[in-house]
Every structure is written in C-alpha cells, then in structure tokens.
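Below is a structure I'd like to ask you about.
Missing here is one protein chain; the remaining ones are kept as they sit in the complex.
After this line comes chain A, so read on.
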Amino acid sequence: MSMSDKDQADGGLDVFFEAARGHAPIPSPDLLARVFADAETTQQAGPSTAPARVSATPDGLAARLYRLLGGWPAMAGLATAALTGIWIGTALPEGLIGTAEAAYLVDITPEMAFDLAGGDF
C-alpha cells in the first residue's frame, strides 16, 4: 500500500484510521452475555423499578403532575378523551339535536347526573 495524494494532504493519517477501522475490538462472548442478562433483568423489573433519572434542575409543577398522573400512557388517554370531547362538541349534527332540545336535555334527567357522580346528594 502506498500513500495517496489525499493521504499525503492529510498528513498520511488516513492509512492509520483505515487500519483502526479494520481492527475494531470485537465484544467477547462474556460481554454479550452480560449485556443480554442486563437487558433481561431490566425488562423483568419493568419500568417502575428503573432508577429515577438525575435532573439538573428541580422538577416543575407540570413535570410532577405528569408523573402523578402516570406518565405518557395516562397523558395519551387524557389527550384522546379531550380530543373526543372537542370532536363531539363541534361535529354533532345540528339537525339531530337543536339548541332548545339540547338545553332541555340538561334538566330532563337530573337524578342520572347524581348517579353518575356517585354521590348521595
């Protein structure tokens, strides 16, 4: 092998870099076994047992609320419910229930509202 013009322009380092790439150390079977074992242990432990991440700044109210509600799965559910509500509110056909009827529906079964709230009002 000889130095190309590019090698010479780069101080001849390319042949060294190429050699290093060709001689990358290969993980031992023992290392791979340890990595597999760590992966299995982490999966079996589940996300709740993973150590909390160190944060450089104190958590804000939003972050604490986010965790309190159960993280992204709960937030996804809340977002879906909110979007569904918006859709119902905006997309309900006007011809199906008129404004007057809709207002009437609020009062037509007040005991159901109490039942839904689960209280002894």
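FYI, a contact is a pair of C-beta atoms (placed from the backbone, for glycine too) under 8 Å apart; a residue touches a chain by one contact, two chains touch by 3 or more; residues count from 1.
We adopt the following convention: contacts and distances are computed from a predicted model.
Visitor: One chain isn't displayed here; going by UniProt, is it "siroheme decarboxylase", "RNA polymerase, sigma subunit, ECF family", "Glycine cleavage system H protein" or "Cytochrome c oxidase assembly protein"?
Guide: "RNA polymerase, sigma subunit, ECF family"
Visitor: So which bits of chain A touch the chain we can't see?
Guide: Residues 1-3, 10-13, 15-17, 19-28, 30-32, 34-36, 38-40, 42-43, 47, 50-51, 53 of chain A touch the chain absent from view.
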